[in-house]
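Just below is one structure, and these are the notes that go with it.
For this view, one protein chain was removed and the others were kept in their places.
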């Protein structure tokens, strides 16, 4: 694979958010990675699984813990051409949440459906 | 409390091992802390709960992962005057282990019994 | 009341450093003495003066330095843990000290509380 | 086969740095090319030359330096993650480079695999 | 003894395990990602109600707000960092990690 071809290659890259926000930085630094990779015109998707769904919860206000919030950025990902947001249905239900609780429109899928999408990727990165 | 009294004070300090060995350093650096505190003639005990019981498993050989093993040191803690080793019975059973699988003689107690001992401590440190 | 703090995770990656600081701040405000903040495990990364977060973010190393300079809180990093992770006197924050676990034992003995923050 | 590695945890505290290294070593032995090891999150702590573990323990920073010097593996640390944790050019291991996430994206694009190690 | 729990009960077993060790009357304080345990009507609500029979239960308000948790299980009290300090004034601390 030669260097000059890089610009023409579009890889299917899925980012997986599986950790709760704020307790650790993984979701936030993961979001930074997503934004950069999207700027390189790759075929980006993001899957929210387990506590990762909490990253999308409405009403987060991090002022009192003095950590920068980022729910708004997740809500504006389509502005960065990241439009494929998948949420694992069981993860949502287990947490007593539904789509109305989330800051952005997402596609709620079964774990099997997300598993099939994972299988189609060139790259899966967990954060 | 004045400085010169320090030597005379004996505090009841319980160290809690709840993480598996080797995947993280907490058990190993926790052991280093136990050894130092024991040298200060404190009343030290160690409770092994959840995956912490794996720290005592016989037959650990870390050669191929090139990480220093430390099961032998746990087995020799009585030489450092650390003789109160408590193992949570449920944690042992859940992992299909029994006392014969461990590198050292321990007191196997119920969670309630260990909880009572915790309540008597001046200090509890989780590793 | 005299309180020691044991911090077991590095800055930014885990909230532990933030919670420990907010707790210390509130305790001081209520008239308590924070004797020391002792960094252990990855907690020693809190002690580097090279930390350089984005301008609009909190500066965790400066928080520890200020606790030390303004409120006399000892800011201590365990030497063995620090050496493993590349923290030495060359990069140590002002007012911080690299020390041994014996010092932590003294802190545990002489204070009314030793409170652990980690992950 | 061309392989990139993404390492998300610091040395010693998590086994991830050890597994990543052992994997890289085995891949090179089997004739594959490790294009780069990219440090992210607390992984950037792997890039400090101040690391000074006990003599009888493995030296993780030296492992990365050797991979770079002997096998041409790029050793890269994300600049934003590095700044938060006090890693800059002053403490960077020989043969290492501080770089941006764009570089990681290039690595993801040009290699057959990008394998994540973390915790 | 004050028991603090800082991990999400969905991801980690610290909530489930620690509850076997609580003594009657011990206060329990959820902090950081631990506060997800007290969100109303989730799968830990029943376990929490059992604990509330014998133990006062608190959650750190700043952490609840950060995570957008506005409805919490009845009987759980939201407190600030000052409240955390007040609990520490009255109790030794057992920080479950």
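Note that the chains take the letters A, B, C, D and E in the order they are written out, and that residue 1 is the start of every chain.
Criterion: contacts are C-beta pairs under 8 Å (C-beta built on N, C-alpha and C of every residue); 3 or more make two chains touch, one makes a residue touch a chain.
Here the structure is a predicted model, which is why all the values come from computation and not from measurement.
Visitor: Considering the full assembly, with which of the depicted chains is the omitted chain in contact?
Guide: So, taking every chain into account, the missing one touches A, B, D, E.
Visitor: Applying the definition given at the start, please give the residues of chain B touching the unseen chain.
Guide: Interface residues of chain B facing the absent chain: 19-24, 50-51, 54, 57-65, 67, 69, 71, 94-96.
Visitor: What is the set of chain A residues that contact the non-displayed chain in the whole complex?
Guide: 18, 49-50, 90-91, 111-112, 114-116, 118-119, 121-124, 126-127
Visitor: Mind listing the chain E residues that contact the chain we can't see here?
Guide: 10-13
Rule of thumb we're sticking to: only the chains that are shown with their structure count from here on.
Visitor: Which chain is most remote from chain C in terms of Cα centres?
Guide: Looking at centroid distances, A is the chain farthest away.
Visitor: So, comparing each chain's Cα centre against the centre of all protein Cα atoms, which one is closest?
Guide: C
Visitor: Which whole number of Å gives the spacing of the CA centres of chain C and chain E?
Guide: From the centre of chain C to the centre of chain E is 24 Å.
Visitor: I'd like the Å distance between the centres of chain D and chain E, where a centre is the mean of that chain's Cα atoms.
Guide: Comparing mean C-alpha positions, chain E is 38 Å from chain D.
Visitor: Please list all residues of chain E that touch 2 or more other chains.
Guide: In chain E, the residues touching two or more other chains are 6-7, 32-33, 62, 80, 92-93, 95, 97.
Visitor: Could you list which residues of chain B touch at least two other chains?
Guide: 25, 123, 126
Visitor: Dump the list of chain pairs that touch, please.
Guide: Chains touch in the following pairs: A-C, A-D, A-E, B-C, B-D, B-E, C-D, C-E.
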